[in-house]
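Of the protein chains in this complex, all but one are displayed in their positions.
When the chains are written out, they are named A and B in that same order, and each has its own residue count from 1.
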Amino acid sequence: MSDYLLLIVSAVFVNNILLVRYLGNCPFLGVSNRMDTATGMAMAVVFVIVMASSITWAVQYYILNPFGLEYLQTIAFILVIAALVQLVEMFLQKSVPALYRSLGIFLPLITTNCAVLGVAVLVIQGEYGFVDMLLFSFASSVGYGLALILLTGIRERLAVAAIPVHFRGTSLGLMTAGLIALGFLGFVGMVH
Amino acid sequence: MRDLVKMVVVLTVICAASGFVLSYVNEATKAPREYQLLKYVREPSIKAVLPNYTNDPIKDRITITLGKNDKGEPIEKTIFPAKDNGKLVAIAYASDATGYHGPIDVMIGINLDGKLTGISIMTHTETPGLGARVVEPVFTKQFSGLTLSGELNVTAQGGKINAVSGATISSKGVVAAVRNALEVFPQIKKEVS
Partner (left out) sequence: MSVAKVFTRGLWQEIPPFRLVLGLCPTLAVTTAAKNGLGMGLATTFVLVCSNVIVSLLRKAIPGKVRIAAFIVVIASFVVIVELVMQAYFYPLYKILGIFIPLIVVNCIILGRAEAFASKNTIVPSAADGLGMGLGFTLSLTFLGGVREIFGNGTFFGHAIMGEAFQPFSILLKAPGAFICLGVILGVMNLISAKK
């Protein structure tokens, strides 16, 4: 049980995929302007990462490894992710339109979110079993959402503050992210 | 309908072309990739167990077959030769045995007279602070100069190796791995010289 707790704490805080592992930065700056878009993105990310990790995990261990095709990992994974996102979009549009509308544009955007491919590859590198993989991918994506929401909250406040003109927008967003990352650095000693 | 067919055909052709190119590149780079992997993963252990050499043991590595295991599959061993100006002086190869918690992988270096030139623990899952201390030089350097004899045992069994205190089973595991390696040495020596 404590192993699982360790895995979760490590993935959410100590090795936060956004602020420590640098995964998922492009959309990060684009959606962190408003809280509702940020929460939409966070939910979509958790959803897609867990599903993508599960499927790519199965592909690696039941298709790539037995046939000696490990070198095709990158191309197989990205195809799985692209197909998954497409399928999920179509499914949601027909069956759960409310959810589809609230996730909005973020679903197709997630295909190129390096966090998704990144977590899938990290799972294989960590040689996780099925349960560990589920926990790791869930915790990592929750960590991403957490960082995203934190940053959005701060940026909403900063939008009305007096900042020099040239540093507004992305520049300021990055510096803010850096300061939050500094805070997260403090978690390093937590997991021995 | 025609659109659908066109889509499927185009994608299939692109995937097939990609598959061709990639499997070609994979084959073409296989040898250098294997070499690099071995160099960065194994070279530290190999350097640690062999006397001074002038060649590249990884480039000169030989894989030999040592009979068959219980399932009828051939047992292969990769031997890393150490040469001094072209003359074979020693070889290094890996062996393993069960320790306290799991298997212990050991790299041994042995000269042509059958004397150990050194051992190095490569991987293990022993208890930190206890069994894991078998990796320390104060334990491993005891093996240098020994041969496959009564001396190659822990002191409790009449040998010269002082076991790590509190980690008898781990120490015995290392001894077993080294003994396993030395037992096949005559066979290996024949194939290598």
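Please note the rule applied: a residue touches a chain if its C-beta (ideal position, glycine included) is under 8 Å from a C-beta of that chain, and two chains touch if they have at least 3 such contacts.
This structure is a prediction, so every number in the text was calculated from the model and none was measured.
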item	value
Contacting the left-out chain in the complete assembly, out of B:Ser18, B:Thr125, B:Ser144 or B:Gln187	B:Ser18
Identified contact with the non-displayed chain, of A:Ala58, A:Leu79 or A:Ala159	A:Leu79
Which of A:Ile55, A:Cys114, A:Leu134 or A:Ile154 contacts the chain that the document leaves out	A:Cys114
Touching residues (missing chain, whole complex) on subunit B	3, 6-7, 10-11, 14-15, 18, 21-22, 25-26, 29, 32-33, 36-37, 39-40
For subunit A, the residues touching the chain missing from this view	19-26, 28-29, 71-75, 77-79, 82-83, 111-114, 116-118, 121-122, 125, 164-167, 170-179, 181-182, 184-185
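Throughout what follows, only the chains that are shown with their structure count from here on.
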item	value
Interchain centroid distance [CA atoms averaged], subunit A/subunit B, Å	39
Touching residues on subunit A, where the partner in the complex is subunit B	71-72, 75
Of all residues in subunit B, those that touch subunit A in their complex	18, 22, 26
